[in-house]
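For this view, one protein chain was removed and the others were kept in their places.
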Amino acid sequence: MEAEIINFLFNGTVNGAIFSLIALGYSLVYGVGHIMNLAHGAFFMLTGYMLLWFPSFLPEIPWLIATIVVIFVTIIGGLAYIILIKPLQDTSVGVVLITFGLAFFIQEYVFVLSGTTPYSVKEFKIIDGVTKIPSFSFINQFIFLIFASLIIVSVFALFISKSKLGKSIRAVSQDREAASLMGINTNRVLLYTLMISAFLASIAAVLYLPAAALNGPSMGWGYLTNSFAVVILGGMGSLVGSVVGAYIVGYVTSFTSIFIPNGPSWAHLVPIIIIVIMLLIRPQGIFGKKELR
Amino acid sequence: MGIILEVKNLTKKFGGLTAVNDFSFEIQRGEYVGLIGPNGAGKTTVFNLISGFEKPSSGKIRFDGIDITGLKPYKIVNLGIARTFQLVRSFKFLSLLDNIVIPCLSKRGKKVSKKVGAEAYASSILASVGLVDRARIPPVILPHGDLRKLQIGKALGTNPQFLLLDEPFSGLSHEEQEVLTELINKLHDDGVTIFITGHVLRELMTLVPRVIAMHQGKFIADGPPQEVANNKIVLEAYLGRGEGFA
Amino acid sequence: MESLTKRILAIVLIAVIGVGIGVGAWIFLAAPEAAIKYPGAPSGFDKDNTIVIGCAGDTGEIQGDANYEGAYFACKHINEAGGVVINAITYYFGVTKEDTDESNPNLVPSRGVDAARRLIYDKEVDFAVGGFRSEALLAYIEEFMDAEMIFIGTGAATDIFCEKVNETYADYKWFFRFMPINSTALGGQILYTLADFILNINADYPNHDVKEIGILAEDLTWVTSLVGAIKDVLPLLTGGWATMLPEILYDISLSATDMNSHLADLQADGADIVIPVISAQGGILMMQQYALNEYDYLIFGIDVQSQLDTYWDDTGGDCVYETMMQTLYRCNKTSKSVAFWDAFIAQFGHEPLYIACGAYDAVSAIRDAVEDAQSLDPDLIIPVMESWDRSNPHLGVAGNAAWWPNTHDLVAGYPFGYTLWAQWQPGGTKAVVPALIYPDVGAYGNITTGDYVVAPWVHTEWS
Partner (left out) sequence: MVKEKMKEKINNFPGYLKSWGTTFIGGLTILCLIILTVIPFLSNDLKYVYVFLPQFTLAMIFAIFAASWDLLTGISGQISFGHAIFFGVAGYICAYFIDYQGFPTWVAIVLGSLGAVFFGLLIGIPCLRLKGPYLALGTLAFSLILLKLFLQGSLAHIFFGSEGISGLPSLSDDPIIEYFIIFIFTIISFIVIIQISKSKLGTIFKSIRDDETGADASGINTTKYKVIAFMISAFFAGLAGTFYALYNTAVNPTGNFGTLNSFFAILMASLGGLTTITGAALGAFFFIFLEYILIEIGVIEIGNLIIDVSLWKFAIFALILIIVVRFAERGILRPILEHLKDLWDVLMGR
């Protein structure tokens, strides 16, 4: 029982750490631009596959490749905004459709290049090995992930509240028109927001996937659904909510998987059920403003 | 004649803000009443509460003897209250005719439109608001004045006995205002009770025989325009905001 | 005047468009006729003298390619040996394939139906082999049955096809399964092997009781009956020694933390042996986390991906000490096995997947059946194939194929259809283990090629 509780807490925390990184960017983009970016999970997945592809033509220095990949995905996020999202950002349907198309395209592109076979990218692990206590062993990379996630989230919070760009991001998220009247280039702010969001998803992948595996091109959707659950739970656009929501979803998933009979096969339904319940009961989320109509 | 609308102790709170505070008034059948107050006084909220688009925090609204507090908008419309919006709304991809066919298809609208058919009835309304020659075009290309007329046409489609007009004159040129005034007067002559808002007093003064004034969500005065205009509190309310009568 | 020129112009334009569509359609419909080729068939032979084998599989994915490779290789061997003579006419074998796209996680069943129709009506094949994903095959199998064409399954393990043959023989008699043995039989194989294995390994470790058995399986239909069988029967077979832990059925869209928590869960429950039942993506993650944490149990079960020779690299060597079912490896499973294995690697540069072995055996069997029946008529061939029962098996590279006449399912169990157990050993080599389970196989000699190695961390723990 003791081991099960430690197992639940550890894996719940890892889940929370990874979900918070992915959902934070997702929530930011929605909060600032009301852009529901369905390609967010695809950025995560693409990072993983780039880690797989790039060593074949780059010098095999893991940190260098990882850095290049993250930069690459960040740029792709920016390009996606400039080329695809920006012209359509006033129609919510258009954005949803085009980001859906983008996500699907990335998925199929990866499918053509790498098929559905799973791969390992464990050479990108930052810390190898495990830390053992009598009843449980902790994977070091996951421990690192938890701390890295906390640090990144804090730095991000500082960045949003203190930096100039952060302040204009907040201004735009509160009132886009007023912000543009105050001389803020809202489109540029949105561009940076999308790049930050892609960057966070990409960092999440770089930290997490080496200790996991590339589970095929469609794995991005699962993380996207989880981000939805997190963001809907915490409130669209609420950054505190996203982090709290991420850990709630993480622990609930882990709890279901370990303590509920037949739990493992239900665990992946939990986030979707959270989405539906939250949408029906309190669409603005726990921390969200009631701006939803 | 008798009372048609009775509002008692109406209160609406948005979070910490009280938009309408213990507001009460009565309107007789066939009256022509203005609701005045500076910007942000809570006029639109009162309209939203009467027409059901918002639910009051407390208080009662009775229409024609029926308690309509908290009813859904379409049910209130089907009792005979129609409204227009301050910001022009229209079904932008439908033709003007179809824009008016929609209210004619409501439960109350159907009662009168059934005999001649919804489309014929709608085009008669289009004629009465003076847009019949544009029946087939969509509203997106209409000038602002015509959109205001369309709004009233849409309200008329539901065969109302009580009409809520929210700032019908805002953004109109002088000529357009006159045409619209004429239209509203004609409706009043046909027996429709009219309740109208405006934040510029002068416009309403010439139009209505009775005004109700509100400020910061509270009732401050009720009476003929001249009397209300000279009311000290009303003057303060307007002057305090530096708007005046101009 | 002007309107007349416009009109003429319009007519010309429409005519051009019309002619364009017409020509396009003509090229489209008429052209493929000439393009059909049957790889494997010797050149200079026309369609009439070629027995065409159609491969239904997912081209571009390992399973579909393996199916094609196996069939192609068989055709090549048959043709090199002079083809087959029917009524004094020599026939050669050709092979063609259609993409059913069934490995795609976004399965489109109509695609498989379309591929089957192309094989039957466009490529005009005489026999078909293939199938991998049960739900896709369930849709397109009907096409072959409607066309009364013999179809040999080489990849799907579910019992359901053979149940159909049994229930409505008249509708499904054209279906035979060559690979793998059905999932119930797989369960049986695991049971007998594991029961022996548990009892034997206990003898090696006097200080530790190896008896807690966990199951880690993907939550899919084909797993259900298998898991149920293991749970019920394994304790009985070990004389009540083995006890079963609650099984873990995971959602196939798993993430790393889930797999880690399942493995930790099994560790916490005190598992000694864990039986994975995995056909999809889970295996690589399982082995990675297992090797990293060095959990105190052995992995011994089904992990389809680990049959691939690329698995060692895919897991970065983490699959070491995993023991799993393997249809064929380089050993004397039958007298043909080693020769086939070496020739296949020489031809294609990689090891044959179980589907390739199945397809090879299937095509070879078709050749023998055609020769026996002296006809290409399914009605005459089916009785020949049904006559290959336990008393008269058909010798293949992957086993002695014998069918149950009423279900057309492979007879499972030594010496007919059975699977080997192979372990990944340090250095990236695979060995067929353990010697205890496979005694000398008569004329073929010993089929085990290595000794079972207990993972060192488990060895330390148990000693």
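Observations on the model:
Labels A, B and C are assigned to the chains in the order they are written; within every chain, residues are numbered from 1.
Heads up, the rule we're going with is that a contact is a pair of C-beta atoms (placed from the backbone, for glycine too) under 8 Å apart; a residue touches a chain by one contact, two chains touch by 3 or more.
None of the values given here were measured: they were computed from a predicted structure.
Touch, as defined at the top, links the missing chain to these shown chains in the whole complex: A, B, C.
Summary of contacts with the chain left out: across B:Val77, B:Leu96, B:Ile152 or B:Leu180, the touching residue is B:Val77. Contact with the omitted chain, checked across C:Val84, C:Ala139 or C:Ile215, is made by C:Ala139.
The hidden chain makes contact, of the residues A:Tyr109, A:Phe144 or A:Tyr251, with A:Tyr109. Of the listed positions A:Met36, A:Met50, A:Val121 or A:Val230, the one in contact with the omitted chain in the full complex is A:Met36. For chain C, the residues touching the chain absent from view are 3, 6-7, 9-11, 13-14, 28-29, 32, 59-60, 99, 101, 105-110, 113-114, 117-118, 120-122, 124, 134-136, 138-139, 141-142, 146, 158, 160, 164, 218-224, 249, 251-252.
Mapped onto chain B, the interface with the missing chain covers residues 51, 53, 72-74, 77-78, 82-83, 85, 89-94, 98-99, 101-103, 105-109, 118, 154-155, 157-158. What chain A contributes to its contact with the hidden chain is residues 36, 83-84, 87-88, 92-98, 100-102, 104-105, 107-109, 111-112, 221, 225, 228, 232, 262, 265, 268-269, 272-273, 275-276, 279-280, 283, 292-293.
Quick note on the criterion: only the chains that are shown with their structure count from here on.
The most central chain, judged by the distance from its Cα centroid to the centroid of all protein Cα atoms shown, is A.
Chain B and chain C have CA centres that are 74 Å apart.
Centres computed as Cα averages put chain A at a distance of 37 Å from chain C.
On chain C, the positions that touch chain A within their shared complex are 60-62, 103-106, 219, 246, 248-251, 253-258, 260-262, 264-265, 267-268, 281, 283-285, 288-289, 292-295, 305, 314-316, 318. Residue ranges of chain A in contact with chain C, taken from their complex: 3-4, 7-8, 11, 14-15, 18, 111, 115-120, 122-123, 129-130, 135-137, 139, 142, 208-209, 211-213, 215-219, 222-223, 254, 257-258, 261-262, 264-269.
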